[in-house]
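With one protein chain held back, the other chains of the complex are shown just where they sit.
And then chain A:
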Amino acid sequence: MFPELIDTRPLRRAVDDGLGWVVRNWGGELEAAAYPLLMLLNWIERLLIATPWWLFIAFFVGLAFVATRNWRLPLVVFLGLIFLGLMQLWRDAMITTALMVAATLTAIVVSIPVGVWMSRSERVRQMVTPVLDLMQTLPSFVYLIPTVMIFGPGKIPALLATIVYASPPLIRLTDLGLRNVDPAVMEASRAFGTSSTQRLFGVQIPLALPTILAGINQTTMMALAMVVIASMIGAGGLGYQVLQGIGRLEVSRGLFAGLGIVALAIVFDRITQAYGRRIQERIGVGEVR
């Protein structure tokens, strides 16, 4: 046994009391600050649920066709979505999709600027990298509990936890993509008197787009991986079905909902990857993963 050198109880109490103090004094403000996120999530959810199933399927099959110009991927997308419908999982799938889309959109808005900032300053990179490591390795329950205490169980903590978990790959890949832009092209651009903003938007981001898209793909996948955990704190959707299946020892319910998550993952993964490849082909440089 490791000898007890210090008394950790005061430290723990300080952390617990500190959180309690934040919840008492700042709970309302924090909830108000997160409200736009909830609005976004609810709006997407309502939109998806209101969309007729055939329109949803037609849209994604069309998207898959535009991305690949052949019928294999659209067929896979079609079968995956039909499976969700036949298994009576459509509504849950829409709720899960909404959570994933809302988390991905928020992650994009936050992560890409952070990635840009990291790519331009070695110091920022040194500071952000350990934070990203922490976000990816800290068990999500650890930050789930305080978020639930602050926001109460429901969609906001589920969404926040998903964003925290899903953002790091996008930040890393944005940084990587921007740094890996051919230095010869960057230098040529500089020699023609461009400002650093012109180089960022005119050269770096277009050339890093395949890598950034790979990051978005990773983010969607990680967001989907969080749905079961998110459903524990009230996110609903397919994850909730899995959770109920476990609770009631209904293997079939858990299995079908789980397969539904896989179907969604395949649909979104393949479509985003196909677009990544397409952009990469158009540019003819850079690498997707």
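As a convention for this text, contacts are C-beta pairs under 8 Å (C-beta built on N, C-alpha and C of every residue); 3 or more make two chains touch, one makes a residue touch a chain; residues count from 1.
By definition in this document, contacts and distances are computed from a predicted model.
So which of "Electron transfer flavoprotein subunit alpha", "Sodium:proton antiporter", "Quaternary amine transport ATP-binding protein" or "Molybdopterin synthase catalytic subunit" is the UniProt name of the chain that got left out?
Per the UniProt record, the undisplayed chain of the complex is "Quaternary amine transport ATP-binding protein".
Using the touch definition from the top, which of A:Val109, A:Ala188 or A:Ile246 touches the missing chain?
Touches the omitted chain: A:Ala188.
Over the whole complex, note the residues of chain A touching the chain we left out.
182, 184-185, 187-195, 198, 202-203, 206-207, 282-285
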